[in-house]
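Of the protein chains in this complex, all but one are displayed in their positions.
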Amino acid sequence: MLRKGLAIAALGLALVGGPALAAGSQKEPRTVDWSFSGPFGKFDRAQLQRGFKVYREVCAACHSMNLMSFRNLGQKGGPFYDPKYPNPNDNPYVKTIAKEYEVSDIDQETGDVVKRPATPADHFPNPYPNEAAARAGNGGALPPDFSTLSKARKGGADYVYSLMTGYGTPPAGLEVPSGQYYNPYMLGDVSAFWKGEGYAPKGGFIAMPPQLTPDKVTFDDDTKSTISQQAKDVAAFMAWASEPKLEERKAFGVGAMIYLTILAGLLYVSYRRIWRNVAH
Amino acid sequence: MAGANPENGAGGDDPSRRDFIHIAAGAAAAGAAVTIAWPLVDQMNPAGDTLALASVEFDLTKVELGQSVTIKWRGKPLFIRHRTGAEIAAAIKDDNAPMRDPQTDEVRHKPGKAEWLVLIGTCTHLGCVPTFGGGDYQGWFCPCHGSHYDTSGRIRKGPAPTNLAVPEYAFVSDTMVKVG
Partner (left out) sequence: MSGHSNYVPKTGFERWLDARLPVARLAYDSLIDFPTPKNLNYWYTFGGILALCLGIQLATGIVLAMHYVPHVDHAFASIERIMRDVNYGWLVRYMHSNGASMFFIAVYAHMFRGLYYGSYKAPRELLWILGCVIYLLMMATAFMGYVLPWGQMSFHGAVVITNLFGALPIIGESITTWLWGGFAVDNATLNRFFSLHYLMPFMIAGVVILHVWALHVTGNNNPTGVQVQSKADTVPFHPYYTVKDGFAIAVFMLMFAAFVFFNPNALGHPDNYIPANPLVTPAHIVPEWYFLPFYAILRAVPDKLMGVLLMFGAIAVLFILPWLDTSRVKSLRYRPTTRMYFFIFVVACFILGLCGARLPDEHVIPGLKTFQLLDADLNSMVWLSRFATAYYFAYFLIVLPVMGLSETPLDQPKSISEPILSPSAALPAGAAASPEKRG
């Protein structure tokens, strides 16, 4: 049928054409087989724990995670969830982690700003007091907040993984400005710095130097601490932090799809039954 | 009068809504509606961040004998009173007096901690905040509708139906309580 064919073709066209191409260029991120992809996906608890350790020991020195609280680590689906403590505020492991951080508070009697050990209800402390300080500490570049970063980048966890492992010797003919690093997965436009033949390479400059080195983080579960492993784990942790309700959502979704399929089937039979004697 | 449409019905049996399949389809649709209604209702319950703030720890050394401190807990006032011996004695003396909501003083504090009284500071009548030191029983007095509470926070006179509520709390150490 002409009409049906056209409609389907056009719908497909629109869906393919939907995502916008960005100005500038970047290499397509490498795809990783994540445990949390697909309709039945779940986070790998051990991986989230390793990822949190990488974040804490490597990234947290510059990158804030303002929307995260310590209690989130112990909530259902989180890295340190323990079914014995349905209320994450009581989770002793989370309490211990929180106590290792200091947060600012106001002394109720004197009104002075004091430091006290954090509780599970506290947010992750920001490494910098304000944006200006963060820029000043990083050569003018602002280290982005990690709370929603994974879903704020095209490619999500694949992108984070690719970026962290994508550093290398810049192609010959590319003049990298000082204080900058070339990364093919970074969105940017390097054509003004390209002195080589043909088109400028894909990718952009990033102010963050390569961070991960083998054995930089010691994993408690004896996983071999390679750059790739660290990048994968921290990307998974960031994906969880952006979508902490992913597991709940997908589980609900599988149930909803099954229920709706049955409902549609019942309604179809009912529809056929009601219309069976009407010529139409 | 569902399918009563004689012009269209080719045969005699018009579609009956009592047919099992129609009931099943209708029930399944109603089930879907109820399932989706629950999240819309449950969202009004306390959220995760609200629940996280639902317990507070308090250092009792800040309260002198005979003094009380009011702190905010779950958006409501919480009375932490360091009772004097005279107050405790008055409360025990009245243990068997006629009361609307009979309770002994002993069950209203933690064992061996009679000097510490922790109460939710809202009148059980309609939620006003009673003041200490007023009323006929030297305890709390609610200015809104005149409820009198004794030194154990028990209702003795006035419209309030029950004693001032004791929250769930525990001594984490000798000088530290955790409420909630």
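We call the chains A and B, going by the order they appear; numbering starts again at 1 in every chain.
The definition used in the following text is that a residue touches a chain if its C-beta (ideal position, glycine included) is under 8 Å from a C-beta of that chain, and two chains touch if they have at least 3 such contacts.
This structure is a prediction, so every number in the text was calculated from the model and none was measured.
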Report summary line: Touching the hidden chain, out of B:40, B:65 or B:107, is B:40
Query - Residue among A:62, A:200 or A:278 touching the omitted chain - result: A:278
Report summary line: Of the candidates A:87, A:126, A:148 or A:211, the residue in contact with the absent chain is A:148
Report task. Based on the whole complex, identify which of B:48, B:77, B:134 or B:167 touches the chain you can't see. Result -> B:48
Query - Interface with the unshown chain - residue positions in chain B - result: 1-3, 5, 7-8, 15, 17, 22, 25, 29, 32, 38-40, 42-45, 47-50
Query raised in the report: Residue-wise, where is chain A in contact with the chain that is not depicted?
Result: 1-4, 6-7, 10, 13-14, 17-24, 39, 66-67, 72, 144-145, 147-149, 151-154, 187, 242-245, 248-250, 252-254, 256-257, 260-261, 263-264, 267-268, 270-272, 274-275, 278-280
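Going forward, only the chains that are shown with their structure count from here on.
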Query - Whole-Å gap between the CA centroids of chain A and chain B - result: 40
Report task. Show which residues of chain B lie in contact with chain A when the two form their complex. Result -> 2-3, 5, 8-11, 13-15, 19, 21-22, 24-25, 28-29, 31-32, 35, 48-49, 51-53, 55, 62
Report summary line: Within the complex, chain B is touched by chain A residues 69, 71, 75, 87-89, 109, 120-121, 259-260, 262-263, 266-267, 269-270, 273-279
